[in-house]
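Read the structure below first, then the notes.
Apart from one protein chain that is not included, each protein chain of the complex appears where it belongs.
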Amino acid sequence: MERGTAVALLHEDRLFPAEEGTRAIARRLYDGIRSLPIVSPHGHTQAGWFARNQPFPDPVALFVQPDHYVFRMLYSQGISLEELEIGRPRIAEPRRVWRLFASHYYLFRGTPTRLWLDFAFQELFGLTERLSEATADGYYDTIAAKLATAEFLPRALFDRFGIEVLATTDSPLDSLADHALLRESACSGGWAGRILPTFRPDPAVDPAFDGFAANVTALSALTGEDTATWKGYLRALAARRHYFKTLGATATDHGHPTAQTADLSELEAAQLFEAVVNGTAGAAQQELFRAQMLTEMARMSLEDGLVMQIHPGSVRNHNAQIFARYGRDMGADIPAPTGYVEALRPLLNRFGNERALTVILFTLDETAYSRELAPLAGHYPCLKLGPPWWFFDSPEGMTRFREQVTETAGFYNTVGFNDDTRAFLSIPARHDVARRMDAGFLARLVAEHRIDEGEAVELSRELTYGLVREAYKL
Amino acid sequence: MERGTAVALLHEDRLFPAEEGTRAIARRLYDGIRSLPIVSPHGHTQAGWFARNQPFPDPVALFVQPDHYVFRMLYSQGISLEELEIGRPRIAEPRRVWRLFASHYYLFRGTPTRLWLDFAFQELFGLTERLSEATADGYYDTIAAKLATAEFLPRALFDRFGIEVLATTDSPLDSLADHALLRESACSGGWAGRILPTFRPDPAVDPAFDGFAANVTALSALTGEDTATWKGYLRALAARRHYFKTLGATATDHGHPTAQTADLSELEAAQLFEAVVNGTAGAAQQELFRAQMLTEMARMSLEDGLVMQIHPGSVRNHNAQIFARYGRDMGADIPAPTGYVEALRPLLNRFGNERALTVILFTLDETAYSRELAPLAGHYPCLKLGPPWWFFDSPEGMTRFREQVTETAGFYNTVGFNDDTRAFLSIPARHDVARRMDAGFLARLVAEHRIDEGEAVELSRELTYGLVREAYKL
Partner (left out) sequence: MERGTAVALLHEDRLFPAEEGTRAIARRLYDGIRSLPIVSPHGHTQAGWFARNQPFPDPVALFVQPDHYVFRMLYSQGISLEELEIGRPRIAEPRRVWRLFASHYYLFRGTPTRLWLDFAFQELFGLTERLSEATADGYYDTIAAKLATAEFLPRALFDRFGIEVLATTDSPLDSLADHALLRESACSGGWAGRILPTFRPDPAVDPAFDGFAANVTALSALTGEDTATWKGYLRALAARRHYFKTLGATATDHGHPTAQTADLSELEAAQLFEAVVNGTAGAAQQELFRAQMLTEMARMSLEDGLVMQIHPGSVRNHNAQIFARYGRDMGADIPAPTGYVEALRPLLNRFGNERALTVILFTLDETAYSRELAPLAGHYPCLKLGPPWWFFDSPEGMTRFREQVTETAGFYNTVGFNDDTRAFLSIPARHDVARRMDAGFLARLVAEHRIDEGEAVELSRELTYGLVREAYKL
């Protein structure tokens, strides 16, 4: 990583508190952690990029098309997805789209997207003048030229970013062929970047998921288990978890609409399973099934040691027209109020006191931080709190998280940072923002004499590197 | 506006962040916007004041009686509305009431009311010693004397405040006679202050409104449409919207208990309409009718171009005794939890992707800022976010709004400031607070190197003057 070589887009002191004494402490703390390896335990990059190691095609395919943070903002301001060529397999006029993006770059003022992009522009591509209509072509040419070089191949960037480990997020039906290739490569002395799958069973445990019944059937083909029965279905899931583990997985991930859990009798669960696979279950039964499956997954985690991540509270595909035309993940998922205290009770009553279990909770409803999540994580041995997620992976979002969580749950019931990104080039930028914000938060505690600077030094390393490795068993 | 002539009540640096470097930036930003014209697109002043241009009667009628922020605080501390002569057509003992107010002025420490009042006291009346029991009579005499002068007539104040445009809020049954008079005056070379009506149809679209059925009937008389039928009723509303437009209206306003919308078939809607006008509809049907009417209003906005404002979430007239004795708007409206994600879905599924539609959302439930409103406005082309409303039209309220909204929705999905006031003299004070708070917020972003100062200069003008004119089509 080239650091500090230019000052136009990025200031050395960016994101630190303005007060001089506090800033000086933040600077010292940050200097101690800025070069620590990146541990990325949760994200949405593709193992195939690294398995195949092909160049990224062009600036639009890299920065605009895959990043719903980018195109949702443009869309909100009246730019159509057609104009942006979103959803097209091949971009017909990348330079035109890039100019459109560039001329609206001012819309991102005050957003984390702007921080991440500027970081990539300057640190990776050496660009130091702000992106705008005037600089659009220069940017395009510079980026396109560099993308064609060996230094910008996925593996080279992975190494340059200082990534120690990177987890992807994968369907239980995924063959993980790319992960297997990468593993073989490493074992046979080839490129050794550590890239792990994560078991995300939603397609096969959420009855509302497109193709749920077919997915359950597919599970059978993959495992040889009879997934027409409740017991066979559970065995098939356990088998897939085991397969993921053989390729390095240390965690599962669950993206349910709510945090609801359930603890049904085996008979009730079996009957419910029959209803959901037969498609006779209504919305309430589907919700109950998802709830039961969280508890089943916790049970399996206790057996196989996979860390469990719960990401609840997103209303998916809110915009019906966009969903009909473009499908999922088009920037139209909107958070909803999310309760944890009653929702998690069935699971916690069953497994909450197990010290060998780790359940990491995330939220899109920040009201839960101080009211529910910190009190729960500050009591139950199995619970930890994931970092601010999605819209809250931002300077203000991180500040609210630390301010609302720390006093009740402490620092040690949190698990460091997740970049959770589809945009590979944003990874170092996002980790840099998190490190700076943590340095600033700790600096304030030091400046207000709430902790000593020596403690802050120790904590800053834990928040950057120690806690994530321990929580995710990396 | 006399500025800076005295220092006792108002400090030149008030509301700016204390940190010296940040404050210096805030000062520079504020200096660039402090004298921009006032655009007031939403409020509750009366067109009649300007049409008739009569002097305001006395200090109590000006500062105490119309301002529920003032008397609700006094009431909460044990002063009866009788003692304050609230609700009387003519105040019997204005000096006694003024003294009562003055001797309790300390109660307003830390509130925005105090900021607004001090601004008016000093900037308009030249008073520089704090209002208290000791200064009560001096204040009274000074204010009363000035109110009798030509400089304090409504039109003179309007001009002195630098108001470019001022919108009132009006019943669909209102003849708008005062607006018509003002328009004639302007056209015939008389006073040219630009004062526009806003179409607020609640009395005729909310079945729970006092006299709803009679209001629907009155619509018929005003428009010649048969409002006993669903179609005629809709035509009558469209006709009134058109009439408002002829007098300059650019917006509608909707003060529903919730943000619920609906998208019924024409038959269902017609049957529901019959139930609500016949008075046979229960609470759930009344709510459904209001919900349907928001969607109908959006449809009409798409046709006639009126900007749509939705102000949901106030539990009106919470205090039954006060309501029974004094009626509406007596400081006893209390916010309630308000959801937007599911509530707005029917309207958004129908019109959410229309770039020609503008729907401005407000909230009294700040938890919606980061969880629902910013994500929605950062995606849907028709949505914009109104400024912090009512209790949150305050320094801390504005800070929370910017901190919780900007990172997801950006600045350009917001619409500048609303003063939303019944207290005419508070208008420059309120806009001044907003300008200072925006300058301070932007200054922090600059000091933390999150945006450049040049960008902040541009943004400060947009937040003060550009965005409001564009969003409200002024």
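By letter and in written order, the chains are A and B; residue numbering begins at 1 in each of them.
One rule holds for everything that comes next: a residue touches a chain if its C-beta (ideal position, glycine included) is under 8 Å from a C-beta of that chain, and two chains touch if they have at least 3 such contacts.
Since the model is a prediction, treat every value here as computed from it, not as a measurement.
S.K.: Given that one chain is not shown, which residue among A:Trp191, A:Phe323 or A:Tyr412 touches it?
M.R.: Once the missing chain is taken into account, the touching residue is A:Tyr412.
S.K.: Just one of A:Ala144, A:Leu182, A:Ala204 or A:Ala377 touches the chain that is missing; which is it?
M.R.: A:Ala377
S.K.: Which of these, B:Asp13, B:Asp329 or B:Glu342, touches the one chain of the complex that we don't see?
M.R.: Spelled out, the listed residue whose C-beta touches the missing chain is B:Asp13.
S.K.: Against the chain that's been left off, what residues of chain A make contact? List them.
M.R.: Residues touching the hidden chain, for chain A, are 17, 19, 21-22, 339, 341-342, 345, 348-349, 352-353, 355, 367, 370-372, 374-381, 383, 403-404, 406-413, 444-445, 447-452, 455, 458-459.
S.K.: Counting contacts across the full complex, list the positions on chain B that touch the omitted chain.
M.R.: 10-11, 13-20, 72-73, 75-78, 106-112, 115, 130, 315, 318-322, 331-332, 334-337, 364-367, 391-392, 394-397
Criterion: only the chains that are shown with their structure count from here on.
S.K.: For chain A versus chain B, what separation do you get between their C-alpha means, in angstrom?
M.R.: That pair's centroid distance is 40 Å.
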